[in-house]
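With one protein chain held back, the other chains of the complex are shown just where they sit.
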Amino acid sequence: MVSTAGQRPASRDDGRPRPPGAANGHSDLSQRGFPPLADSRLRPRQPVVILAGGLGSGKTELAINLCLRLRATGDRVRIADLDIVKPFNRCREARELLADAGVELIAPPGEQFFSDLPVILPEIRGMIREAGAGEPEEMTAEPGAGIVVLDVGGDAAGARVLASLAGAFRPDGYEFLLVLNTSRPFTTDLAGLSKMCDEVRAAAGLVPTGLIANTHLMDETDVETVLGGYRAVSELARTAGLPVRMVACDERLAPALPPSSFDCPVLALTRVLGLPETRGARKSPLTYV
Amino acid sequence: MKGAEAIGEAAIRAGASAYFCYPITPQTEVAEYLAKRMPQVGGVFLQGESEVAVANMLFGAAATGKRVFTSTSSPGFSLMAEAMSYIAGAELPVVFINVMRCGPGLGGVLAAQGDYWQATRNSGHGDYRCPVLAPCSVQEAAELTVQAFDLAEKYRNPVILLADGMIGQMMEPVSLDSLTPGVPSEKPWATTGCRGRDPNIIKSLYLDPHVLEKMNLRLSAKYRRMVDEEVQVELYNQRDRLDLLVVAYGTMARICKTAIDILGEEGLHLALVRPISLFPFPAAAVHAAARHATRVVTVELSQGQMVEDVDLALRELGPSEFFGRSGGVVPTPDEVAGAFRRLAKGACQ
Amino acid sequence: MSSVTIDQQICKGCELCCKACPQGVLAPSKRINPKGYYPAEVADGSRCIACRLCAVVCPDVAIQIHVHGVSYDFFRF
Partner (left out) sequence: MTATQTLYSRPEALRRVPTHYCPGCTHGTAHRLIAEVIDALGIRERTVGIAPVGCAVLAYNYFNCDFLEAAHGRAPAFATGVKRVRPDLIVFTYQGDGDLASIGMGEIVHAANRGEKFTVIFINNAIYGMTGGQMAPTTLPGQITTTCPDGRDVRQVGYPIRMSELLATLRTPAYVARGSLHEPGRILEAKRFIEKAFRYQVEDRCFALVELLSTCPTNWAMPPDVACKWLADNMIPYYPLGELKLPEESVTS
């Protein structure tokens, strides 16, 4: 009565090569630490960085990585969890990891931490305004400056939250980066990417300032996946008149990428949120403080 | 793909031509995905005024012989129970996807497995059963969605896909090309206008108690056939001698596998039986595996529901130990491994 | 010349037709039928003017109306 479905090998026994530790989810991310940003081109050009894009494009993993790397470089980093779309895989789930590293997380307090209510804390508006008050060069040119990262929910639905914060952003005082994964449904070709870009722009009421190519297929990502994604995003960049700010990819794959392939820097990502069975960022059941 | 999207796309591959829904966290992504996709494939997408209405729309649409489905989460699933009874009674094929959240009452939006009883016994009134399939990965969610449509048609019965928020939100690569839906069968019973035949009437009311009992006996034979033919189970790490046998399904089974691996490195032999079909429950597989184990533990994201089926399956070997968290608290692999370690070592003493 | 027939299997004896007939053609039967009630029956068929009002009010569709020979359709509805 054991079906064929049941005889499929369990996911970890499928023979694919995996880095040590991660295979059993044994890596302790807080002990391991995150390295400072080596390539200065990865540094934000403005004190406020908005990360938006399609649902499941990898915004949150990217936001957490960027924050931890900037923190390691010496910046004061604050990250606002603005995901009002879904109650799973939000950056608040890396609360312990961020706190250990000294990154300030702004997420709803108390039991609202767990809700899917559209809770936009009033201090977020203040934080954006305050961060944008100084001269941009002073703020971001050197490590030690204050940086605010806004991790926005997916698709146009998630980007609407930005429209509600209109007025807080100083013109030219923010970077609005679209994270694009061209292996996701609806964004596999130029038409889909353009549509996503337009919808997010319309919903946010802000004009994007750059693109991030983050094409991946989780553990099945290979070099060609990343290169193909970069090509598609570059095509969009030409049509939309926007720069590709960076390519992001899993740290395990980054060394294999030919450096000459890109006109932009590469951000190597450490998988943080992971799956429920991994022993990564989650040291205990999710709690708030 | 995310689990929610994979379910939606798999349903389209399975030939679903209509999807009715009412938004509820944590599965609204299915609706949002299909709002875009159904029009592209010429299918029907409709957001109804309530889960009550949605489930009854499914009755009407299924009565025409089309493949139809919905997705919801626990409180919405309760509201659909009325129509499920009628759909089971009228013998219509409909797929219900329940992405469970916490309860009771409004509960919370995080992952839980508290609707096991509701799904595997029956959600509504009367003497009926539905096949219940519980995926533990995005790929499996897609495959079981396709299977659900085929099963619904095979038995002319509602079929439930029971997942939790973790499965719905999890992103994993999916191969949709491997999905092989069965060919939709002829449906001479469908209400499509009586041209060239006598009128078809789809109903579940039989006033004569003897006629009604006969119908119930016929349905009950159908449910027994499901028990004989539709059991699905995954066995993980089976050995001849086990320190502990674990029974878990869905997301909880994934966490248990990591815990089993952790203890394996410590020299403890643990195995997992993961029911894929919750009804019919893989009782024989549980019993067979348990004969090699000194102890059995059932692990759930609830305070203990499936454990009753495990106890029934264990018969003379039972009862099972139980470990569960609820309220949306998902235990870490280390926490689960700790519980297993205590049970396994306790068993050795 | 017209005639009214009442299907005794279908009629339930509600008498709405008897009340509706402007000519007094129909009346309740004086004999109880095998089902235990008094169905409507044609008391004086010669007075029928084929107005069809009996059929219009009959909730049980028990009435048929036929016209023999030349008929003038005075009641068009």
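For reference, chains read A, B and C in written order, and residue numbers begin at 1 within each chain.
The rule is short, and it goes like this: a residue touches a chain if its C-beta (ideal position, glycine included) is under 8 Å from a C-beta of that chain, and two chains touch if they have at least 3 such contacts.
What you see is a predicted model, and the numbers here were worked out from it, not measured in a lab.
J.: Checking the contacts here: which visible chains does the omitted one touch?
T.: Its contacts among the visible chains are B, C.
J.: Of the residues B:P23, B:G126, B:G193 or B:P319, I need the one that contacts the missing chain.
T.: Here the residue in touch with the unshown chain is B:G193.
J.: In terms of residues, what is the contact footprint of the unshown chain on chain B?
T.: So the residues of chain B touching the missing chain come out as 17-18, 20, 44, 46, 48-50, 52-64, 66, 68, 82-83, 86, 90, 191-196, 199-205.
J.: Since one chain isn't shown, list which residues of chain C touch it in the complete complex.
T.: Considering the whole complex, chain C reaches the absent chain at 2, 9-10, 12-16, 19-20, 37, 50, 52-53, 55-61, 63-71, 77.
Just so it is clear, only the chains that are shown with their structure count from here on.
J.: At what distance in angstrom does the C-alpha mean of chain C lie from that of chain A?
T.: 83
J.: Compute the distance, rounded to whole Å, between the mean C-alpha positions of chain B and chain C.
T.: 61
J.: Between chain A and chain B, what is the separation of their C-alpha centroids in Å?
T.: Distance between chain centres, rounded to whole Å: 33 Å.
J.: Multi-chain contacts only, two chains or more: what residues does chain B have there?
T.: In chain B, nothing touches at least two other chains.
J.: Considering chain C alone, which of its residues make contact with at least two other chains?
T.: In chain C, nothing touches at least two other chains.
J.: Per the contact definition, I'd like the list of chain B residues that touch chain A in the complex.
T.: 1-2, 5, 9, 25-26, 28-29, 32-33, 36-37, 108-111, 137, 140, 143-144, 165-166, 168-173, 231-236, 251, 254-255, 257-258, 261-262, 274, 276, 282, 284-285, 325, 328-335
J.: Which part of chain A faces chain B closely enough to touch in the complex?
T.: Touch list, chain A to chain B: 1-3, 5-8, 10-12, 24-25, 55-56, 86-89, 114-116, 155, 157, 184-186, 217-220, 275-279, 282-286.
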